[in-house]
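The structure under discussion is supplied below as structure tokens; questions concerning it will follow.
Shown here: the complex without one of its protein chains, the others still in place.
The first chain written gets the first letter, and so on, giving A, B and C; residue counts start at 1 in each chain.
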Amino acid sequence: MNPDDTPRQIAIDKIRSSFARQSFMQTLGAELLEVGNGRVRIGFSRDERLLQQHGFLHAGVATAIVDSACGYAALSMAPVGSEVLTIEFKSNFLRPASGLTFEAIGEVIKSGKSVMVCEGKVFEVSPSPRLVATMSATMFVQAVSASHA
Amino acid sequence: MNPDDTPRQIAIDKIRSSFARQSFMQTLGAELLEVGNGRVRIGFSRDERLLQQHGFLHAGVATAIVDSACGYAALSMAPVGSEVLTIEFKSNFLRPASGLTFEAIGEVIKSGKSVMVCEGKVFEVSPSPRLVATMSATMFVQAVSASHA
Amino acid sequence: MNPDDTPRQIAIDKIRSSFARQSFMQTLGAELLEVGNGRVRIGFSRDERLLQQHGFLHAGVATAIVDSACGYAALSMAPVGSEVLTIEFKSNFLRPASGLTFEAIGEVIKSGKSVMVCEGKVFEVSPSPRLVATMSATMFVQAVSASHA
Partner (left out) sequence: MNPDDTPRQIAIDKIRSSFARQSFMQTLGAELLEVGNGRVRIGFSRDERLLQQHGFLHAGVATAIVDSACGYAALSMAPVGSEVLTIEFKSNFLRPASGLTFEAIGEVIKSGKSVMVCEGKVFEVSPSPRLVATMSATMFVQAVSASHA
């Protein structure tokens, strides 16, 4: 048996493939760093194309990326053949994202058959490690062929 | 007296200038459609660079743009010389953003000296007019020279 | 055929009966005012037992009641034999609830098979009509016999 055929590896491969299909993640320069069981990390950097009016990273960049981290964290725990849709999220922005490199972490805190609840955090990595934003998100899990919720 | 010098026109000019400095809004192809008193509309379109894994517009695109609409709606009611920072927002995603053109509307529902509460909506305009997402946001108003909240 | 046997009347009766079983609604003195299709109104009043430290109605009172209004609005649109559970809600508090009588209104803005999205508002009715709080809520719809989400 090929170790790449375990359910765990299949889930990771599916998430990497899905992430690669998200053109917006490429536009944002986001990189999938780690896919754990119910936990996903994504890295990204300051870029001249992604700023708000004061020259900081736009809050929407961090939000989009940590939403993806939460969604893939949910997908990592969903049955094979499922898709995950974001129902809602709420984010608090603790300080301007003035740094150079960042990391978004999404984690499942409640895994249900149809609904998963996730928490996300966005950290500035350099020049000074610190928390810049939080997310609380609800994901809907559906079989690929099912109708939309 | 030049009609362009009214406080109202000064606020509109300030918002247009600020919007133009947001490189992320340009990256998203967002266009400032209307600046009212406590109400701002921004238009945007489906683009190959802005998609999620199923080919729909990424939820983060709509979120970033409706956050800007809410922030500028707050700025339109703030005293001259203020800046507006997003403290937090919460969005519900009602259906996949499968359309071609969209409009985000931000409105102030409570204007305070330090805190403004806004509600946002994202509509698909074509091919079928319908609501795709909501936002409830809190903005912090500060004098430009003041320390961060 | 008895007009009380229409699906519409059955839904209203079910909601009135469910509301009567919520002992917490009685503790709060809440009264079911109106059950529409996807819209529910509940009235309540200032009471010495329901205050916060400055003598205003506690924010938790308004929140609990508008959550019920949203939940029953969802139930009014759900198939017969369903139950509705609150997945999450977010509320903004626009001003202290200093009034004497209040009304909470919950409305469904997106009705899905498994998930409904609702918006709620809490108004002060007397002495001065005005909006005091908002709610954005997600409800899960399940058949009575189904396992929890």
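Just so it is clear, a residue touches a chain if its C-beta (ideal position, glycine included) is under 8 Å from a C-beta of that chain, and two chains touch if they have at least 3 such contacts.
All values derive from a computational prediction rather than experimental measurement.
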item: Candidates B:19, B:44, B:72 or B:140 - the one touching the absent chain; value: B:140
item: Residue among A:35, A:117 or A:141 that touches the chain left out of view; value: A:117
item: Subunit C residues touching the omitted chain (full complex); value: 18-19, 21-24, 26-27, 48-54, 58-61, 63-65, 67-68, 83, 85-93, 95-96, 148
item: Touch list for subunit A against the chain that is not drawn; value: 90, 92, 94-95, 109-110, 117, 119, 131, 134, 136, 138
item: Residues of subunit B (touch criterion as defined above) contacting the omitted chain; value: 87-88, 90, 112-115, 117, 136, 138, 140, 147-149
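One rule holds in what follows: only the chains that are shown with their structure count from here on.
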item: Interface residue overlap between copies subunit B and subunit C, same or different (over half shared); value: same
item: Inter-chain centre distance, subunit A versus subunit C - centres from mean C-alpha coordinates, in Å; value: 33
item: Geometric centre distance via CA averages, subunit B-subunit A, whole Å; value: 23
item: Averaged-CA centre spacing for the pair subunit C and subunit B, given as whole angstrom; value: 30
item: Numbers and ranges of subunit A residues touching at least 2 other chains; value: 87-88, 90, 148
